[in-house]
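Please find one structure pasted underneath; my questions will follow.
All protein chains but one are shown at their positions in the complex.
Now for chain A:
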Amino acid sequence: MANEFFNSFMTGPDEKGRFGDFGGRFVSETLMPLILRLEKEYEKAKDDDSFWAEMQDLWTHYVGRPSPLYHAERLSQHLGGAKIYLKRDELNHTGAHKINNVLGQIILARRMGKTRIIAETGAGQHGVATATVCAKFGLKCVVYMGAHDVKRQAPNVFRMRLLGAEVVPVTSGRGTLKDAMNDALRDWVTNVNDTFYCIGTVAGPHPYPAMVRDFQSIIGKEVREQMQAAEGRLPDTLIAAVGGGSNAMGLFYPFLDDKSVNIIGVEAGGKGVDEKMEHCSSLTGGRPGVLHGNRTYLLQDDDGQILEGYSISAGLDYPGIGPEHSWLHEIGRAKYVAITDVEALEAFQLSCSMEGIIPALEPSHALAHVMKIAPKLPSDHIICMNMCGRGDKDIFTVARALGFDMSDAI
């Protein structure tokens, strides 16, 4: 652990957009002036009370924040160890944490006079959140979604269309989140004047990783206050699922300097983290590289070609991870583990039966790790897990995986 060498873990990124060696601005020249302008506008907004007042108002009245911090009593008893709290971000409007960030970016886009919003989406949660906020503000919205994801997340595609967004199925590559991000970048490079690219996770060129983290940090800030009220102290362990890593960064960031707090990110282990690479565990099974504007851990072959990765969860199906996570991993401030599809499905069912909460497949991965460690911990050990999304969108995938025929049930 290199922790002793840092006075604070919350000062990043530096002026080059780096967290240690990770992050940066690896984009084509066409986009460079655009991200510099975005950085400038974001810095201005960040110090403007009226910007945050607008956010707070919408968080309260439109999203329904603060989301509850819920003591999962039956689950805690069942696992027989640590005291488990769930941060209920699945109760947000649109059913996931994604809208926290989208609101911030869209308010910024409006300040910058942009009229057309583009986004990439994997599971569709970020796409739905973006389409939702665009509808609210009367902005044109185009969402890029891998053709493979369009198929496995059909309900979200229909939602986006109902909300007035144009959903563009992306067929390049294997048709997942990585390819959707490529096409969103291609759109941005083509429509530089009126378009704002609303990135859904803590990745991409600087300032996106920092900006998205700042908007999502409302999760961790609320947990600090709520835990203080419930327990009179900080949690001992934080656990969140990591694809690109925005819900995790949002939970972790306000606690980075609290050295008593263990921080664990859970990556998608797919069919197992081995040489077959049928997983999406960038930190556990990848190495540093440059993609989508930043240096970070990536799934890649010996030649530096990007691998597709695999997960049952469309929201974790990305071969990279936010650069700040790569840094936290390297300096040892956070620990990252992998959970397989099978383990996540088991956790999904346990959450349903034990707490009456149908979780998304993404936080099911986090819960699966809670199931692993909670029984070994004492009853005064407090775990806080981010329940970052609800599972309505996943019921078809889960039904298929469990061998349940939907058409027979009616």
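Here is the rule we use: a contact is a pair of C-beta atoms (placed from the backbone, for glycine too) under 8 Å apart; a residue touches a chain by one contact, two chains touch by 3 or more; residues count from 1.
One rule holds for everything that comes next: contacts and distances are computed from a predicted model.
Here one chain is missing from view; checked against "Putative transcriptional regulator", "3-isopropylmalate dehydratase large subunit", "Glutamyl-tRNA(Gln) amidotransferase subunit A" or "Tryptophan synthase alpha chain", UniProt names that protein "Tryptophan synthase alpha chain".
Of the candidate positions A:34, A:69, A:134 or A:199, contact with the unshown chain belongs to A:34.
Which of A:76, A:182, A:201 or A:247 touches the hidden chain is settled by the complete complex: it is A:182. Although one chain is not drawn, its touching partners on chain A can still be listed: residues 16, 24-34, 172-173, 178, 182, 185-186, 189-192, 289-293, 295, 298, 300, 302-306.
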